[in-house]
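Everything below concerns the one structure shown next.
Yeah, one chain of the complex is gone here, protein chain that is, but the others are all in their spots.
Let's look at chain A:
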Amino acid sequence: MSHPVPRLRAEALAPCPISGHRKRFDGTATGGRAISTQADIAAAHLRLEQVSCRIGPRAVLEGLELDLRFRALGVVGRNGSGKSTLARLLAGLMAPDAGQLRLCGVDVAADRAAALSTVGILFQNPDHQIIFPTVLEEVAFGLRQQGLRRRDADDAARAVLAAFGKAAWEEAPVSTLSQGQKSLVCLMSIVAMRPRVLILDEPFAGLDIPTKAQLMRYLGRYHGSVIHVSHAPEDLADCETVLWLEQGRIRDVGASGTVLPAYLAEMTRQGEGDDISDLPG
């Protein structure tokens, strides 16, 4: 990771302002579009109306009600609180059993074409995401999925690699990369698709401290809104708003400065108990 990092050509990475009306990549990433900055990006709009979700007999999420505009939203909660299910709902990978969900006005589960330019998700295990044997093919895959021709997709993928200072990775076999490097490939692959919202479902859990710090810095090159799901409050320090889930319900939502300390105090209190003994059912 010691490559000199060229200045980011932000227009290659910034999401399109209007979902469903993406402009084509011109490949060189130097087209006539103005360079967007964080301030230019409209805040993402999340609207949940009585959203419930069941997995088998268990109600994982119940009656979530939310109307929120954000650039960086944190979602905290204990294991099994419904965080990952919420992440999947927000990414449109599953539909709620009841209620309505709109992200930037898009029903992401029903309208998959619009969802691709609205939301991207980074999973915990990069091995589940990576399909292709070399980096360029992997980064270009999502772009081909969005309808770009092979050559255009390759050019656009190269532009993204260059913007991340990883032009030299183009032909690198994915199997030779470290876990942290694979996570970066996943991040670049999603960012290449320029979604307005990026969901992070604890993607850096299990990585060492320097790797995590470096990946968080690369994450800063994505200029859209972020939803960061984690059980660890320190991961969410950069989020202005935090949503606290407990047993499938919203326990609290508000400024991170108030929600996170309350969450930490409650987690410390629960840690003194012994609910690990409780069996489900």
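Everything below uses one rule, namely that a contact is a pair of C-beta atoms (placed from the backbone, for glycine too) under 8 Å apart; a residue touches a chain by one contact, two chains touch by 3 or more; residues count from 1.
Note that contacts and distances are computed from a predicted model.
A.B. asks: From the list "Energy-coupling factor transporter transmembrane protein EcfT", "Lactate utilization protein C", "Twin-arginine translocation pathway signal protein" or "Peptide/nickel transport system permease protein", give the UniProt name belonging to the chain omitted from this structure.
C.D. replies: Answer from the record: the omitted chain is "Energy-coupling factor transporter transmembrane protein EcfT".
A.B. asks: Can you say which of A:L61, A:C104 or A:I121 touches the chain missing from this structure?
C.D. replies: Answering carefully, the residue with contact to the hidden chain is A:I121.
A.B. asks: Thinking of the whole complex, not just what is shown, which of A:V51, A:L89 or A:M193 touches the missing chain?
C.D. replies: A:M193
A.B. asks: For a quick check of understanding: of A:G147, A:P210, A:G254 or A:G271, which residue touches the chain that isn't displayed?
C.D. replies: For the chain that is not drawn, the touching residue is A:G147.
A.B. asks: Would you indicate which residue among A:E137, A:D155, A:E202 or A:D235 is in contact with the undisplayed chain?
C.D. replies: A:E137
A.B. asks: For chain A, which residues lie in contact with the unshown chain of the complex?
C.D. replies: Within chain A, the residues that touch the unshown chain are 20-22, 24, 88, 91, 93, 112-113, 116, 120-121, 123, 125, 127-134, 137, 140-142, 144-148, 150, 171, 173, 175, 189-190, 193.
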